[in-house]
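Here the complex is missing one protein chain, while the rest keep their positions.
As written, the chain order gives the labels A, B and C, with residue 1 at the start of each chain.
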Amino acid sequence: MLSFRDPIHGFIRADALETELINSRPMQRLRFIRQLGWTFLVFPGAEHSRFSHVLGTMHLAGRVYDALAAKSGGLLPAARDCRERRLVRVAALLHDVGHAPYSHSAEDLFEEGIDHEEMTRRLIDTPEVREVFARHGDGLDRREVQQVLAKEARGPRRLLSEIVTSELDVDKMDYLRRDSLYCGVEYGSYDLERLIDTVAPIEDPTNGQWRLGVDHGGVHALEALVMARYYMFTQVYFNVTGKVMELHYAEWLRSQGLRWPADPDAFLQHDDVSVWQTMRRSDNRHARALVHRERFSLAFETGEHLTAGEQRRFGELLPELERRFGADNLLIDHSAKDPHRLTKKRVLVRRYDGSLQPMAEASDFIRHMSRIESYRVYAPEALRREVAGAVRELWGS
Amino acid sequence: MLSFRDPIHGFIRADALETELINSRPMQRLRFIRQLGWTFLVFPGAEHSRFSHVLGTMHLAGRVYDALAAKSGGLLPAARDCRERRLVRVAALLHDVGHAPYSHSAEDLFEEGIDHEEMTRRLIDTPEVREVFARHGDGLDRREVQQVLAKEARGPRRLLSEIVTSELDVDKMDYLRRDSLYCGVEYGSYDLERLIDTVAPIEDPTNGQWRLGVDHGGVHALEALVMARYYMFTQVYFNVTGKVMELHYAEWLRSQGLRWPADPDAFLQHDDVSVWQTMRRSDNRHARALVHRERFSLAFETGEHLTAGEQRRFGELLPELERRFGADNLLIDHSAKDPHRLTKKRVLVRRYDGSLQPMAEASDFIRHMSRIESYRVYAPEALRREVAGAVRELWGS
Amino acid sequence: MLSFRDPIHGFIRADALETELINSRPMQRLRFIRQLGWTFLVFPGAEHSRFSHVLGTMHLAGRVYDALAAKSGGLLPAARDCRERRLVRVAALLHDVGHAPYSHSAEDLFEEGIDHEEMTRRLIDTPEVREVFARHGDGLDRREVQQVLAKEARGPRRLLSEIVTSELDVDKMDYLRRDSLYCGVEYGSYDLERLIDTVAPIEDPTNGQWRLGVDHGGVHALEALVMARYYMFTQVYFNVTGKVMELHYAEWLRSQGLRWPADPDAFLQHDDVSVWQTMRRSDNRHARALVHRERFSLAFETGEHLTAGEQRRFGELLPELERRFGADNLLIDHSAKDPHRLTKKRVLVRRYDGSLQPMAEASDFIRHMSRIESYRVYAPEALRREVAGAVRELWGS
Partner (left out) sequence: MLSFRDPIHGFIRADALETELINSRPMQRLRFIRQLGWTFLVFPGAEHSRFSHVLGTMHLAGRVYDALAAKSGGLLPAARDCRERRLVRVAALLHDVGHAPYSHSAEDLFEEGIDHEEMTRRLIDTPEVREVFARHGDGLDRREVQQVLAKEARGPRRLLSEIVTSELDVDKMDYLRRDSLYCGVEYGSYDLERLIDTVAPIEDPTNGQWRLGVDHGGVHALEALVMARYYMFTQVYFNVTGKVMELHYAEWLRSQGLRWPADPDAFLQHDDVSVWQTMRRSDNRHARALVHRERFSLAFETGEHLTAGEQRRFGELLPELERRFGADNLLIDHSAKDPHRLTKKRVLVRRYDGSLQPMAEASDFIRHMSRIESYRVYAPEALRREVAGAVRELWGS
């Protein structure tokens, strides 16, 4: 039974199963995976790891579960030690164990073409984690956790998946707050208490599925969450300097032919520390860019919301740029993100009269938020002006 | 010219010289020295490095300087770009560069018997840092910085040393706030604004030296700073679990015969990352204790304020303990700290009528705070009860 | 020379002139005008007065002035005691003295058809305030303050007016933060430090006027301010329960034939305390509604963004409602607000390449935010259901 102090949530407590999971190697490894990858080189406070994030996520999973159970009319049991509550907390706790070093910076480099979700699944299947479940699970099976994470559960249990992964999941709720605090910015603030107060279990009449929705009073709280996320993307996650570091990192990984092992035991050997030690010894230009601060500089950036036509046109000018300056002297960032997926993934709002309305209709903001689509061109400082001139000439701005 | 976001102070700005110093290797290395050593294994949020701490310290040095200059009647110039202000900020920025990996955990292991202050001095003497001063110093010399850090300046300039190192220095002001925030506790809170508002330059009539003191209205603010520090020591810095990790670390270092190089260039190769990578590959029992969470457990602890006699008596029972259980199976922590040094180091209070009074007399609290002196005995979990019984028998509690 | 502690800004200091103005009757009266009128009956924490708001506004005026001066290339002097800086702080301090009891709740009830801005002007012309300027103005004239408030200044001085009244004025900056804190909500949070960091003096090329604008990096910070204001309107200022209390208050004032005196000396006798004492003694139904909590209940509300056609249609069904239930038994709220006026009032953004762009073009959000236009119908609890049914029948929802 552990108890942690947390800068965001105060006390976070873990029961016996959670404690043993926290003490397992896959979880302890997260202490050495920074939540925001290279961002700490731009926002010095952002040195926090995934470890504290997943504790916070587990904590919020319990809180949102309680809020739903209280409104579910018996659909979800309300006891603090009921199976469903334990399940959703454990799923939240484990949801990030498969992340590669420096988090999102190089996630497409797994062997066998797997992704971090699959690695999470495999780590939950390792003998160490299986044994923890066997000894402390008290009836809870690791496969149920995998089902929740894979969104395979049916009926009300589907709500557990929604708590952990959806448009208003506890993952976002935690990381927006946490990343804001550690970065020293306020973009990620939204009304957490109000949001938890207004989430509601709603059965989607179009397909009979149980989904996370909000009461009418929560429309603005959910809007604010979406906005907070949007700002964190534009100001922090897609930061000009942070992005070039990700690009150098990815180039270096590629140049070394590095792949994250698909075997979970081998995978556990890789974290930010092991990678950083290797980069320090590398003579590669991109490793040096990060280790010795010899980064490429921003030569050009487009607007934030390129149309499909503009994107195509930007793609078409790249070969000419590479011809003039050499592909080696250019790093191209393509930052793209939907501010939400509420158009595709319905989140329902329960109005005062009980009728349901998709969030995308209930909120003007949501309807009008544009997808982020932008490009940036980086080059060695010595070439920056020349490259900048060339892009402007070709792009015409 | 850099500008940083900081969770404690908001925006922190650096001028040209500061920017280049921040970009130098000795400063960048601090990104990989955790401010609180192994504490992040107990307080998961405490993953912050010395890097953000020294930025905060520099920022506060400027603020306290401004407060003093405004009250100094011309003793210190008030312009924002005056030499003294630039000097004290740079001294604050550089004051921690000599710290060994994991900060205070193993600071007596320098070659040649030097300490981290001497290493700081040497790093400021490296060609890289000298060149930064030469090119961006705009008249500021690195030797002046060393003088401020060594408290060698005379006259009003001595106040600069006091800002950086004294009983009410900006080092404490920053770390108490910062460590509190990251640990998720509130012990380290005190009234920063009030304290800055009441610090005053005071000439000590007993020796004519300029010292940092406080106006009458600041007595309680300074008390609160002392209290905050006391609580951070008892609750965080001397935490039961944190301490055993320091002991394992020190044992491992000793077992490997490791010494921190006295040569600054060689020293720069050592940080938390390099040490951790080495420990991971070690089969040593104490390395494993940290890497694989096979830590000794607490078997016994004394009270917090042992008398000299009690300390002696505790020391005397150790040989018997070692005889019974083997020195290898025991880790002994001796936590000792003065809550302040205001008895020895006079901080003067200027009363409403202009008369001066030593803080140690002005404050009841200060006078009655006892030195922390306590012992803890740790042993392998398997031996814990037996060791606990033995200590109780010998110590008689 | 006064110094105040403030929950939002820490220390707020006042110079000699400001101190005497603060001690004058028009300013002290603001201690008894609640910042948010009747809102404290809904959000219990919102008991704060205009007095602390104007101190905060003065404080921010100085901060924004400093930020502008630093970027103005000499256009605005940078010294802390320069005339322009003193002027803008004093204008900010005095900008709200003309507010009627319960702030915005009944502002159209001045004698002679004047408004609170005109009353502010008159109060600055009273002998008491004139004498303060004469004795402590140190060259500053009350007429200059009136000019700044009336936006009559030309050239760079126009920037002072912009600091106090514009789309990104210190009034909003303060009240959003302050009202949020006291209400215990987070809707009003935005990145104050970033905003102050990015405001810039910009000469509008279309008319040569100096305006407050933002650097490119401030677009999102300004968006966030606009959003924060929007949320505070929808969630707090236009709160369902708060609105009915304003309606009862207005009805009571009208029933008593009350008018706020146009004579400043007589006006100073009226504040929340004097009005409340009178209401307590009143037998009027609307006074009782507030004093004895016999408020009308919400029977119906429209959507938040009615079209012009819908508004007209809603207006047309009111006579029929009144015919059925009696005008006495209905309170109709019309909440209407532009989320910003950036379409009409240009705020310019200075892009990385120095070119200027109106904020309304630079920001997708801004372009798509819809005007709030909504109606609510309140009725005595006993009639609520019946009225609700009737409105639904007539309105067709």
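A few points about this structure:
Quick note on the criterion: a contact is a pair of C-beta atoms (placed from the backbone, for glycine too) under 8 Å apart; a residue touches a chain by one contact, two chains touch by 3 or more.
Being a predicted model, the structure only gives us computed values, none of them experimental.
Just so you know, the chain we are not showing touches A, B, C across the whole complex.
Only one of C:47, C:112 or C:381 touches the absent chain when the whole complex is considered: C:47. In the complete complex, the hidden chain is touched by one of B:189, B:241, B:277 or B:343, namely B:189. In the complete complex, the hidden chain is touched by one of C:21, C:93, C:124 or C:183, namely C:183. Only one residue in the set B:143, B:292 or B:305 touches the chain that does not appear here, and it is B:305. Residue positions on subunit C in contact with the hidden chain: 4-8, 10, 23, 28, 31, 40-41, 43-45, 47-49, 51-52, 55, 181-185, 273-274, 276-277, 293, in rising order.
Mapped onto subunit B, contacts with the missing chain fall at residues 185-187, 189-192, 194, 220, 224, 227, 231, 234-235, 305, 364-365, 368-370.
Of the residues in subunit A, those that touch the hidden partner chain are 3, 10-11, 193, 197.
Keep in mind that, in the parts below, only the chains that are shown with their structure count from here on.
Under the contact definition stated at the top, the chains bordering both subunit A and subunit B are C. Among the other chains, B has the CA centre that is most remote from the centre of subunit C. For the pair subunit A and subunit B, the distance between C-alpha centroids works out to 35 Å. Subunit A and subunit C have CA centres that are 39 Å apart. Chain geometry summary: the mean Cα position of subunit B and that of subunit C are 48 Å apart.
For subunit B, residues touching at least two other chains, in rising order: 10.
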